[in-house]
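Only a part of the assembly is drawn; its chains keep their places, and the rest are absent.
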Amino acid sequence: MIAAHGFKAGEYERLLELLIREPTLTELGIFSVMWSEHCSYKSSKVWLKTLPTTGPRVICGPGENAGVIDIGDGQAVIFKMESHNHPSFIEPYQGAATGVGGIMRDVFTMGARPIANLNALRFGSPEHPKTRHLVAGVVAGIGDYGNCVGVPTVGGETNFDAGYNGNILVNAMCVGLARTDKIFYSAASGAGNPVVYVGSKTGRDGIHGATMASAEFDEKSDEKRPTVQVGDPFTEKLLIEACLELMAGDTILAIQDMGAAGLTSSSIEMASKGGSGVEMWLERVPQREATMTAYEIMLSESQERMLMVLRPGSEAAAEAIFRKWELDFAVVGITTDTGSIVIKHHGAVEADIPTAALADEAPQYNRPTAPRAAPAVIRAQDVPAMPLREALLKLMASPHLASRRWIWEQYDHMVMGDTVVRPGGDSAVVRVDGSNKALALTCDVTPRYCYADPYEGGKQAVAETWRNLTAVGADPIAITNCLNFGNPERPEIMWEFAECIRGITDACRALDFPVVSGNVSLYNETNGVAIPPTPAIGGVGLIPDISRIARINALEPDDHILLIGNHQGDSALELGQSLYQQLTIGKFYGKPPRVDLDHEHNAGNFVRRLIRQGVTRCVHDLSDGGMLVALAEMALASNIGLKHIGFSGEFPPYHAEAFGEDQGCYLVAIKDTELDAVFESAQIYSSEYVLTCLVVAQAGGDSIVIPGEVPIKLDELRTLHEGWLPQYMNGKSI
Amino acid sequence: MKARIKVTLKNGVLDPQGRAIVNALESLGFNGVKDVRSGKYIEVTLAETDPAKARADVERMCRELLSNPVMENFQFELEEA
Amino acid sequence: MRASVVVFPGSNCDRDIARTLAAVTGRPTAMVWHADTDLPESDLIVLPGGFSYGDYLRSGAMAAHSPVVRAVVERAKAGVAVLGVCNGFQVLTEAGLLPGALMRNALLKYVCRDVTLSVERNDTIFTKGYEERKPIMIPIAHKDGCYFADEDALDRVEGEGRVAFRYTGDNPNGSRRNIAGVYSENLRVLGLMPHPERLADPALGGTDGEMLFKSLFVAFNR
């Protein structure tokens, strides 16, 4: 029974010491979930503490339901990213849907109206028999949930890699908008205040797996078996409207969504943060089934529920709002000054635990780490040359780079009427309703870089996020993260984790880009095979004036395309971990490209200045696939050919220049009349900072003309680039 | 042969559609609706004429495609087409 | 023009369309909660997009039986203009104010993207401002937008000049005869799947949708 509750060595003994007696079954369940990795962050906390989390705009950093950033004019952006990996592997549609629902609740709990969703998805290799089914289910689940709630899903990223065959990743991000004077927190201080339950009824959804093995239940009885969590986006929509309506007044003292471990973690977090206690009467909890036990009610993960502490006397007015929205509302307890959580069910005390034992006294580990050997630098000459045309066509049609339109067209990305830049570019741009300001939103990480060199990979994830925000003209202001790793009890995995954090930290410091919220998902492994380390970064940028932005698809005939950045730095002649390397050799290996953070900062600031000055309206950064791929993406998106492409190297093959994944570089479209001025300012800038600025292509025609090769018709390229994913999903290709 | 297949949610699995139907029926003035559970109905026409083989096939179709074993049950009847 | 937007639980384009209406008319739009049966005096009643009552069972089916829609039907019969966009169109067919039904998209997936439409006639209160036959670009965003009616009914609707818009590029949802929107017999009730309110602001990439609201504005401010 104790083992079935997942305690690690020594943890149960610690529980006995704290409680000074044997726990009841309900108490055992409560300790089990509160001390789980998911709730306690026991393996990751020591490292998370090292992240930079402050800055002039930060109103609230990690620790609350979501991070809060000041965007001026009395407005705040509230955002967070969260994983729903395991549930999505078991039941992709519901798993992904409830992931979206959960992250939105984290955001509106704090008083924000959700205004945009993003999702970072990692699937196994396309050949794997489960992949197609998982992609279909996850995308439909995310779409159906967000579409119904009416929050636009404006971006994300999608990878296919055999490293996720047994453990897919579904990371959902939500961004909301609030008034800085109307932000709600979860700390329930003070005694004698009513504890109120609102939303859906409680059923046996997703109860901790331990119940399956617990003696009280008959495994054969279908009736009592915990069930898959089912999301109801309609109820979520009502819950958002009802909560925001109540939040317009001042009756809420504390509020907390019921996420993982439902009523247990929400009530304990509220009490422990507020230094109070709480007593609850479970028979008052709205229930879907007649015969639920205290254990089940406390551990249920039924969706679309919230817990709040109200100002005494305001219950009736609050209830009227929730009734209007046809939601359940029940006073289920009261705050106390005992410092304990007391759970009563029909008068019987089912649990009585000091909240400190569950929260502050939860186990914490500084787990051992063991590094892998550093990989070697892969020079251009180590990788065979393939004709550039052939390589470009193959890369653009590959699972890595093929268009994700099939995914984002299933998401309503326009509802709410403020989507200025839709999916398909570097960042989505969502206007702050009723103003000229906008937010830029993206999420990024390159897991193969993180595997090869976790420190560089962590840095790169932050830098790419920053770059994608810069590429649309935004000031990058803060990030959230979702750190997906394998089993932390293995020193190699713990090392990956620690190194990624170190990389993220250095990049955040150098780029003034604080971490304001995040989530950790460990144990993503099957049969001892872990996923590649995947610290997904979600970034938010601020655009002061939507008339001064750049897009990937604004190229016009005769525009010159400048490469701005450090393309001739030490990584220019490397191909380690590039998509091109995998295309020609069949695998990724060696050292990934490095990010020079000073350079990143300087190049980005220069590009942003050009956008703000109105000198360019078309920008795209270099990432997966390198320069030639970025050029082709810009041409396709704009539906204009490239009548000339030039390389700076002295002689062919130009494969490293074309496909090397150099960091900190942008393609910037400039009109002929502006060219001299841009060069001049680049020259002045580079007297102080390192900056390369050279013309690499000119727009025009309906083909991409690579020197010495047959021109590539845009239509042919488009068919290949747009074709792969729909054909794969139809079962017509691998 | 023809298989008439019903796919229903397992007990305890939330059925928001069923609940919505209850509410709608009530607002239409139907009192006394105690519960509604929603599911799928699928008719499959098979070339197979041997009942035993057809039964085995349909069983496998239900298990592998037509129902989601994590949250659904199925049952079916077979008849001459 | 006095415009009212009906808000069902689950409506989610109500604010968007109210904002567009307010921008065009220069006065605030009345929002009518689904439980209210006394609609304010209105020249135009709008049933917005979204997922009314969760769109369970069939899209629009639950809303079609709500008290407020019964009141809308009365007004429509009295000649008041009614516009149903997306979910609003589904509600109007379910309520019997417009012919046909909106079924699951032929490709079974939700689809959100711009489509081009032909304006089939530019002599109604909704379309007077559009140039005849000039294609317009408006986004769609739905899973149940495949317009269906039997052949006789389709012939009748076409014969009576009640097709409002057709998809001119790829048919995005399998609609019969590429129908994207239809009128009532008196041409004062319009239902359409595309969202004109979504391209009515240059900052969002287009303004073709705005003319529908401007046409109404002109019609009611003669």
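In this document, chain identifiers A, B and C correspond to the written order of the chains, with residue numbering beginning at 1 in each.
Following the convention adopted for this analysis, contacts are C-beta pairs under 8 Å (C-beta built on N, C-alpha and C of every residue); 3 or more make two chains touch, one makes a residue touch a chain.
Only a predicted model underlies this, so the values are computations on that prediction, with no experimental measurement involved.
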item: Total copies per chain kind in the whole complex, with one of each drawn here; value: A x1, B x2, C x1
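Rule of thumb we're sticking to: only the chains that are shown with their structure count from here on.
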item: Chain A and chain B: spacing of chain centres that average the CA atoms, whole Å; value: 37
item: Residues of chain A engaged with two or more neighbouring chains; value: 232, 234-235, 326
item: Touching two or more other chains - residue numbers and ranges from chain C; value: 53-54, 56
item: Residues of chain A that touch chain C when the two form their complex; value: 140, 143-144, 147-150, 232-235, 237-238, 325-326, 408-420, 422, 431, 546
item: Contacting residues of chain C [partner chain A, same complex]; value: 9-10, 12-13, 15-16, 19-20, 49-51, 53-56, 109-113, 139, 141, 143, 195, 197-198, 201, 203-205
item: In the complex, chain C residues that touch chain B; value: 53-54, 56-57, 61-62, 65-67
